[in-house]
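Pasting in a structure now, in structure tokens, and then I'll have a few things to ask.
All protein chains but one are shown at their positions in the complex.
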Amino acid sequence: MVYLTRRERFNAAHKLWVEDWSEEKNVAFFGKCSNRNWHGHNYELFVTVKGEPDPVTGFVMDVKQLSKLIQSEITDKVDHSNLNLDVGFIPKGMQPTTENLAILFWKQLEPHIEGCQLHCIKLCETENIYVEYYGG
Amino acid sequence: MVYLTRRERFNAAHKLWVEDWSEEKNVAFFGKCSNRNWHGHNYELFVTVKGEPDPVTGFVMDVKQLSKLIQSEITDKVDHSNLNLDVGFIPKGMQPTTENLAILFWKQLEPHIEGCQLHCIKLCETENIYVEYYGG
Amino acid sequence: MVYLTRRERFNAAHKLWVEDWSEEKNVAFFGKCSNRNWHGHNYELFVTVKGEPDPVTGFVMDVKQLSKLIQSEITDKVDHSNLNLDVGFIPKGMQPTTENLAILFWKQLEPHIEGCQLHCIKLCETENIYVEYYGG
Amino acid sequence: MVYLTRRERFNAAHKLWVEDWSEEKNVAFFGKCSNRNWHGHNYELFVTVKGEPDPVTGFVMDVKQLSKLIQSEITDKVDHSNLNLDVGFIPKGMQPTTENLAILFWKQLEPHIEGCQLHCIKLCETENIYVEYYGG
Amino acid sequence: MVYLTRRERFNAAHKLWVEDWSEEKNVAFFGKCSNRNWHGHNYELFVTVKGEPDPVTGFVMDVKQLSKLIQSEITDKVDHSNLNLDVGFIPKGMQPTTENLAILFWKQLEPHIEGCQLHCIKLCETENIYVEYYGG
Partner (left out) sequence: MVYLTRRERFNAAHKLWVEDWSEEKNVAFFGKCSNRNWHGHNYELFVTVKGEPDPVTGFVMDVKQLSKLIQSEITDKVDHSNLNLDVGFIPKGMQPTTENLAILFWKQLEPHIEGCQLHCIKLCETENIYVEYYGG
């Protein structure tokens, strides 16, 4: 079993804001991340698949195909977007935290991986913060 | 003459949109950067000052003071902000491009540098794009 | 289960030196790391916690709280310190190797993590060397 | 159990080309990687071993010895080489993909690790692509 | 005057070998870089242009256009190539050193920059080695 990882990147705006909470509670809990006029990030996304390398080609998966899948299923839909407003696969009202995004990206990508298995979604929000999700 | 550089970081939302242009023209010129619902970046800011090291302390400038100045004059005002809407020192209608931000950051910081000279503002928008401004 | 990681940094001096060994044996075993006048590093510390994201906030843990905990329990105590002499939670005579530091940092932090679980302490000594400790 | 990682680097040329396939099929499958005149990469290799830190030295393994082993068994043999032509431990006809290289590097290094266990070979081909192999 | 930089990347094979020299002299002078079967690198290319930001758009130059120019004039021609054999604009017999490549890339790109000026070609061969060329 070999694990193969491809990095893609996207830039997006978001805010963290619970609709059922008062402004005071939102600001107290989320701090600067609750700015009503949004802020944004350069996200780095690492997608890892696992499988046996093909005995002829030496590939677990064609990494160019993996890149295209990540783009068509995830980054084309979130790049230069507002994560609270613009993205069909992010449920309205769900906080676009790095944690929730990683889970949603898994659901978005997993049905399209063929011939090997999705292993991990790693999403970096800043150079100091990242999350990893392994499904299940 | 020695050049001393301090890095600070901030995260912000923006869009590129000329009010006098039609939506078609904005989208044709600015592409995805014109998304009306904003997008955002992790910006890296490098501020360089120049001067002679003090013969006793060996400092061109106290880098902790430089850091505090950059924070009070620039990053406290732009971090987790919307660069088109929230920042007093960015004129309304001026495009918040990396180029214009570098010039505005220079103007913001230069009057506060004492005992040495501001030399360069370098602002990185992504790992692939940055600008440098040397004043004048 | 989602894994959330926060990076913090600190700078410290140390040396590797077994008191029961002769100088010759120390130098032979630890090489330049045994310099009696110390040397030092910029350490990078990655702390990973794991848990279910809260259904309302989307947080495994408030990453600002995690950052504060790492600072109060670890980095405030080791930053700009001498790891052999200055740090209360490092037993006298224990080598301040990256391996031992990672284990001690785990013990230092683990009792303070609430609402989720500490998963990993990763400590980077240089760009070429790092260790990971998962407890137990 | 603590995991200790050492990074080494090497630069090499290769191409991906299945001898039993026509040129058309090779180009269609491998794209630019099939250029008959070769291309190349700066590879980054991360080797992770695991074990208990020695109670006296605090070492899982002497990282300088680990570095020397990686050099003598792997990087001295692949640095500034042509991976298809020059390396004795890469079977002729096996594609020098990142996946296959990671497995071969494991086999090359594993018999020489004493006092602890080899845990992972991580090999980065570009900043966007890497593989990990854990043996077995 | 503002300086705007765009990074692009490419992977290529090369060797350093003076045809008029004996094999011994080549190996003595160029060391491992003279391997007859080639080696290769992940090159990072930083192109800097300078000019006044447009008062309406805030652009020194459209960085997407700059990216396309770098690709069409340089990286499409050198990516996944053999720099000694495959690239029309590298004179046969000229050593494909980082120095010479930077000068050739300047000549390749400079005639196509309009509305501002080419300022610098920076080319990184490894994380430890890079060159800069400012024309003239």
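Chains: A, B, C, D and E, in written order; residue numbering restarts at 1 for each.
Please note the rule applied: a contact is a pair of C-beta atoms (placed from the backbone, for glycine too) under 8 Å apart; a residue touches a chain by one contact, two chains touch by 3 or more.
Here the structure is a predicted model, which means the values were calculated and not measured.
Partner chains of the missing chain, restricted to those shown and counted over the full complex, are B, C, E.
Across B:Ala13, B:Cys33 or B:Val60, the single residue that touches the chain missing here is B:Val60.
When you scan B:Leu4, B:Ile74 or B:Leu104 for touch with the missing chain, the hit is B:Leu4. The missing chain lies against chain B, touching residues 1-8, 48, 53, 56-60, 62-64, 67.
Residues 9, 11-14, 32-33, 35, 37-42, 79-82, 85-86, 126-127 of chain C touch the missing chain (whole complex, contact as defined above). Where chain E meets the chain that is not shown, the touching residues are 16, 18, 20, 29-31, 94-100, 102-103, 127-134, 136.
Keep in mind that, in the parts below, only the chains that are shown with their structure count from here on.
Counting only chains that touch, the fewest steps needed to get from chain A to chain D is 1.
Of the pairs listed in D-E, A-B or C-D, the one whose interface repeats that of A-D, with over half of its contact pairs matching by residue number, is C-D.
The innermost chain, defined by the distance from its C-alpha mean to the mean of all protein C-alpha atoms, is A. Per-chain CA centroids place chain B at a distance of 34 Å from chain C.
Shared interface positions of chain D, defined as residues touching 2 or more other chains, are 127.
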